[in-house]
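All protein chains but one are shown at their positions in the complex.
A, B and C label the chains in the order they appear, each numbered from 1.
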Amino acid sequence: MTLFEPRPRTRRVCLLSGGGDAPGVNAVVRGFVHGAHRHGIEVLGSQYGFEGLLDPKGLQPLSIEHVRGILPKGGCILGCSTRCNPFFVPEVHGATTVDRGPAIIDRLKSVGVEGLVLIGGDGTALAAERFTTLGMDCISIPKTIDNDLAQTDVSCGFDSAVETASHAVDALHSTAEAHARVMVLEVMGRNAGLIALHAGVAGGADVILIPEIPYRLDRILVKIRAREALGRRFSIVVVAEGARPCASDVLEVEAGRPGHLPRLGGAGARLLHELEASDLDHEVRLTVLGHLQRGGSPSAFDRILGTQMGTFAADLCRDGMYGRRVVVQAGRLTSIPLKADVAPHKQVDVEGALVRAARLVGIDFGDTAE
Amino acid sequence: MTLFEPRPRTRRVCLLSGGGDAPGVNAVVRGFVHGAHRHGIEVLGSQYGFEGLLDPKGLQPLSIEHVRGILPKGGCILGCSTRCNPFFVPEVHGATTVDRGPAIIDRLKSVGVEGLVLIGGDGTALAAERFTTLGMDCISIPKTIDNDLAQTDVSCGFDSAVETASHAVDALHSTAEAHARVMVLEVMGRNAGLIALHAGVAGGADVILIPEIPYRLDRILVKIRAREALGRRFSIVVVAEGARPCASDVLEVEAGRPGHLPRLGGAGARLLHELEASDLDHEVRLTVLGHLQRGGSPSAFDRILGTQMGTFAADLCRDGMYGRRVVVQAGRLTSIPLKADVAPHKQVDVEGALVRAARLVGIDFGDTAE
Amino acid sequence: MTLFEPRPRTRRVCLLSGGGDAPGVNAVVRGFVHGAHRHGIEVLGSQYGFEGLLDPKGLQPLSIEHVRGILPKGGCILGCSTRCNPFFVPEVHGATTVDRGPAIIDRLKSVGVEGLVLIGGDGTALAAERFTTLGMDCISIPKTIDNDLAQTDVSCGFDSAVETASHAVDALHSTAEAHARVMVLEVMGRNAGLIALHAGVAGGADVILIPEIPYRLDRILVKIRAREALGRRFSIVVVAEGARPCASDVLEVEAGRPGHLPRLGGAGARLLHELEASDLDHEVRLTVLGHLQRGGSPSAFDRILGTQMGTFAADLCRDGMYGRRVVVQAGRLTSIPLKADVAPHKQVDVEGALVRAARLVGIDFGDTAE
Partner (left out) sequence: MTLFEPRPRTRRVCLLSGGGDAPGVNAVVRGFVHGAHRHGIEVLGSQYGFEGLLDPKGLQPLSIEHVRGILPKGGCILGCSTRCNPFFVPEVHGATTVDRGPAIIDRLKSVGVEGLVLIGGDGTALAAERFTTLGMDCISIPKTIDNDLAQTDVSCGFDSAVETASHAVDALHSTAEAHARVMVLEVMGRNAGLIALHAGVAGGADVILIPEIPYRLDRILVKIRAREALGRRFSIVVVAEGARPCASDVLEVEAGRPGHLPRLGGAGARLLHELEASDLDHEVRLTVLGHLQRGGSPSAFDRILGTQMGTFAADLCRDGMYGRRVVVQAGRLTSIPLKADVAPHKQVDVEGALVRAARLVGIDFGDTAE
């Protein structure tokens, strides 16, 4: 390189993880940082999701050294934030909110960032679209333990969450059987029962309740009693937090208690209440798996998926292919236009192969299907 | 053996597991059954604890075949029951209760049972004393995940419960750190904080709250803020279900809300409420570990301990040494008289080595000790 | 049903597991037995693979009771056998072998078996073809931890094996780092390096050696030294048992030691020997994962896959759709003609996305690719 040869401008991108954390995100971060450095692209990491874009110290260079040894770790070395919406930030000492989007774009451009790579779920993908409209090119990488993103077969974190939840079903089996109890396990899934379905099948649950199939309490009682009649004195119910009784059952409950319906927690607490109020002669116990589903070391599957998604996104950056979303379709990693994201959330296919397999091995969904 | 030699009468004992289940009980059952058969003693197993003593079909022979392959399994192949008190059984269709103890003794003697071996906690040990008074010789084997039995260094199930709980602390660490949250983990322990103390130390908790040390909320807030000042934006609190605020704090809360104190669940729900009502600027999340602590495959320690306790009890039977309780004292397996059981429950030694070590590594107990 | 109504003949099929065992096979067995019973089809289980077809006591009815609680168990309740080829059975007291195929068919037909369902790998699928030729309809279900069956995206057992192997890589990391050593981990894969590739990526290996890419020792040394130069004093090498040096390296070794090349075990032992004979200044240690890859509780993924494959095969039986092989293609469970099985074994796609991602995160394959 001679003295007068123009020094090539280093390319620079910004990486952040929005929304709730999920096992495997560190694999994405590591994969992306390695890939970008191979392609001669510098990476700035935004701390705590969108917060870092607003915080003067929130953007820090991410080198290969930073991502060493993070593959087996849960969480995300960048931090996540579910509380910060970059477009509506409340002003201190005032009720008004301001859209900080344009200010963020200015800042990113002022430090030479050519593109923004966002790891996240639905809300994060919407933010990516909005940033694009404002003039900052984006790439999004799907991550959610719920696996409810419509455009991708699988998102980073789902396999680990299912593994954790099915271990919990295993653990409850022994105590359920020892005490001849009904054990209820509430897992995540407000709109989609995918974790409940997969963990219930993997753990050998007797009943699985999901938002997609409103349940009838009497069906559940029939199942528990049928098991008892066969000498199986215990039952395991896996319930997604968004599961709910079908309309007629709700009316009945409300009719019986005019004026005040107890404020219930998730679907698990409601079901516990319903089972205890029924004429069932079993002890019932509730376990809410909660944040344990997000934690712990990611599964090999999620580490591999995350590594591939991260390096794939780095390739897109190298080629200047912004405005894309990384997805898995028909078992292959690929990318689709970012705006394709308007599809509704993925839910359990109630006529699909897995629900059918579950019914065949004797799992009841609290409906009248059989 | 000649024709006229008197045929030796086969000796027979009955084995049951009372109270809540605990990992490692199957090792006790397996060890006892193997040992007894070596000594030429038949074993009858009582199904579902004391229930089996009252149920015509509740006593079944336990052979070597029955205990094959049960070592890695949680729960108890005999079943447990926390609902059945043999001495006060409610009569059907009537409010009166009857003491079924004498009837049980008659039944056991009528089938040639010479002694009763009870695996259990405090309630079970009391039952053992009462059966002895009524004329049935007993041996008791300590089992409780809480480890609160006074006469023994360690009970079957504690090590596994601590292992499970400390894995949960590990799992919460990653999500706490990613989200800069305060994560509260409630573990078992109504009167004794031993699980909380051990799991908190093993998992690297920041605060441990136990029944033995009433906590002050302001101390916890000081700790969380001190960590924040050092750039540690998250904190992990492990709380025993029986932990409670010190008296002055309780009064303050009640004073502030005359007339209605919300009905709270365990100590975790109370603490969550208190932290959310405080001026702390962190998101707080609660996880109740619940029945997951009892389930899953027992640790190697509990399998070894259970195997030794079971075979030791079989040796006591062989030698006719009834009226004994199997214990570990000063690291050695031994036995003590059954009536020695009147000692109060074991609790955390708040001046002991482990609490001191915990304080030295920076763990706060919510008190003003330092 | 009137007295004169002809009693419908009960349909009956036979199920067996051939070849090496794999985690998740019990889920297949459970799924198939449940599905078949729903469809009114009786199942006979053949004990120890093909052995049971030859043994008078080797065929036993499989009821719902037999498959209770087997989902979390490794191995296969039916037993497997890698030693028995039904078509060439050595005669006792003689060197001749006989084809027992026709005798097996006669026996199965004499007890009313209409079809044979075989869980297994390549050898088992070949047997299925041969049985079909001899007049017994067959369905095959793919199972192999190596995942080298060409017609299916994934086989039962692979995900669990990768999970186990990547945990082993995790475990070796800490001891490698503490001692500044080169740790070699040999995993299964004689012809296909799929376990090595996936576990190596998931565990963050530094070098992965697979049969598909002959390695050059000097490349491995370069990688280890490059790490050392960056202050990383340890390296992790994951090697498939079938990996081998490229031709020129082999000749060199043989030239150096004319007359006697030590009989080496798997590729791990060979590599250990080569590294120790090199001028590398590190301690090198070998771990052969061996049978630990087949054992242990199956992953949730394999339990779900197995349940689906088993129930799917039962549906095929119900519909009389014999001569089919259950497969996963483009992420969907489906079936293809049994004879399609002539395709060569699946291997790692050395130009594929995962190898490329691996190279981008800095993993070396011992070749001169970069």
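The rule is simple: a contact is a pair of C-beta atoms (placed from the backbone, for glycine too) under 8 Å apart; a residue touches a chain by one contact, two chains touch by 3 or more.
Since the model is a prediction, treat every value here as computed from it, not as a measurement.
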Self-check item: Contact list for the unshown chain, restricted to visible chains
Solution: B, C
Practice problem: May I ask which residue of B:Val201, B:Leu292 or B:Val348 touches the chain that does not appear here? | Solution: B:Val201
Self-check item: Options C:Val288, C:Ala313 or C:Val328, residue touching the unrepresented chain
Solution: C:Val288
Quiz prompt | Hidden-chain contact residue, picked from the options B:Cys246, B:Ile304, B:Ile336 or B:Val350 | solution = B:Ile304
Practice problem: Can you work out which residue in C:Ala150, C:Ala171 or C:Ile336 touches the chain that's missing from view? | Solution: C:Ala171
Practice problem: Spell out, residue by residue, where the missing chain touches subunit B. | Solution: 30-31, 34-35, 38, 64, 69, 71-72, 153, 159, 162-163, 165-166, 170, 173, 198-199, 201-204, 297, 299-301, 303-304, 307-308, 311-312, 314, 330-333, 353-354, 356-358, 360-362
Quiz item: Which subunit C residues would touch the chain omitted from the figure, given the whole complex?
Solution: 20-21, 48, 73-76, 79-83, 164, 167-168, 170-175, 177-180, 183, 283, 285-288, 290-292, 294-296
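Methods note: only the chains that are shown with their structure count from here on.
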Quiz prompt | Neighbouring chains shared between subunit A and subunit C, ordered by label | solution = none
Quiz item: In terms of CA centres, which chain lies closest to the overall middle?
Solution: A
Practice problem: Return the distance between the CA-based centres of subunit A and subunit B, expressed in whole Å. | Solution: 35
Exercise. Provide the list of subunit B residues touching at least two other chains, using ranges where the numbers run on.
Key: none
